[in-house]
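One chain of protein is taken out of this complex; the other chains stay put.
Moving on, here comes subunit A:
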Amino acid sequence: MDTTRRGFLSAIGKVTIGAAASVAGAAGAAEAATAEGHVAHWGMVVDLRKCIGCQACTVACIMENAVPEDAFRTHVSVYELVKDGQDPAMVMLPRLCNHCDDPPCLPVCPVEATFKAENGEVLVDASKCVGCAYCVQACPYDARFINHETQVADKCTFCFHRTQAGLLPACVETCVGGARNFGDLNDPESEVSKMLTENEVSVLRPEMHTNPNVYYIGLDEVLEGRVAGEAAYHPEMADHGEAH
């Protein structure tokens, strides 16, 4: 499966020439993934070396999923790191739901509105959600929020509606530098599986033992957990007199 826009465009070129295979590389992969009893397990590998912090993914997600103004399903945190007095380095960290294999948001849901889909996505049945926000509290990645337009829990779905149609998630589709890679972790031939094999990868908050399905290449360990640093300015923090 072509996991980036560049790969996807490349696939279109091949199809145009060959006029035989599916146009949507993702659709082909999705079909292959369900063939012969194989069930795809979606995952994302974020190559931080390629992320330029342009927030195109943030905007694409908002446009694709009609995310309200005051919330994000994904965004890119930007940090300035100064190590041992050396020159500061700008570091990007795209954040989203980690679609954990052991999601802490799932057992706390009192009405079973949160569930794990067949391909590993952690989803919310909006018609069932009572908006108690217990899942928002339980998520260690701050990846959930209460949508004030629908009044139910909201989060990244790995663009379920798009992957069902054989398309890539909007954030992957739009990623300028090809940092976001999406595919079937159960398929050893998939690009994401190869990236996991060929690179040293890490996950966010490993101490939570959630078995996330979002991996990072080039993640600085100081950013793995709660980032103990000086916060970005936002007006309501101005009076707190932080000592950090």
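A few points about this structure:
What we mean here is this: a residue touches a chain if its C-beta (ideal position, glycine included) is under 8 Å from a C-beta of that chain, and two chains touch if they have at least 3 such contacts; residues count from 1.
Simple rule for what comes next: contacts and distances are computed from a predicted model.
Selecting from "Indolepyruvate oxidoreductase subunit IorA", "Tetrathionate reductase", "Nucleoside ABC transporter membrane protein" or "Hydrogenase maturation factor HypA", the unshown chain of this assembly corresponds to "Tetrathionate reductase" (UniProt protein name). Screening A:Glu69, A:Asp84, A:Glu118 or A:Glu200 for touch with the missing chain picks out A:Asp84. Residues of subunit A that touch the chain left out of view are 53, 55, 70, 72, 75-85, 90, 95, 104, 107-113, 128-134, 136-142, 145-146, 151-152, 204-205, 208, 222-223, 225-232, 234, 236-237, 240-244.
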